[in-house]
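A single protein chain has been omitted from the complex, and every remaining protein chain is retained in its original position.
Up next, subunit A:
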Amino acid sequence: MTNLELENLGFVPAGPVPEHEVTGGFCCDLLSWAMSRCTEGKVWFTVMGNINTVAVASLADAAAVVLCQEAAWMPDALERAAQQGVALFTTDLPAYEAALVLARKLGQL
């Protein structure tokens, strides 16, 4: 699947969604941890909505970042994501449940 299908799973786009193949999911709120472990094509579930999350997602080639549990993207994060081609989404679900939605879709349960 690609990140364009994330909207069909109930995740709400927070800006442009440049198409990117999805290989799996990744849950983490520590940026250095994510930097070294979030590999290409992962959908990253977090509650950190600042500009640094976008920088890490871009460097890691994440397929998308889903901001969970009603957390809000900072305006400069949205701006940077649009510049760097990082797809951002939001969801009311906690990271655990949001990741389960993706895992079911990917048949990774």
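We adopt the following convention: contacts are C-beta pairs under 8 Å (C-beta built on N, C-alpha and C of every residue); 3 or more make two chains touch, one makes a residue touch a chain; residues count from 1.
By our rule, contacts and distances are computed from a predicted model.
Visitor: Refer to UniProt and select, among "ATP-binding protein", "Glutamate synthase [NADPH] small chain", "ECF transporter S component" or "Pimeloyl-ACP methyl ester carboxylesterase", the name of the complex member that is left out.
Guide: "ATP-binding protein"
Visitor: Consider the whole complex, including the chain that is not shown, and state which of A:5, A:21, A:40 or A:97 touches that chain.
Guide: A:40
Visitor: Which residue from A:5, A:19 or A:76 sits in contact with the chain not drawn here?
Guide: Reading the full complex, the residue touching the unseen chain is A:76.
Visitor: Please pick, from A:3, A:53 or A:91, the residue that touches the omitted chain in the full complex.
Guide: A:53
Visitor: For subunit A, which residues touch the unseen chain?
Guide: 29-33, 35-36, 40, 46, 48, 50-53, 55-56, 58-61, 76, 84
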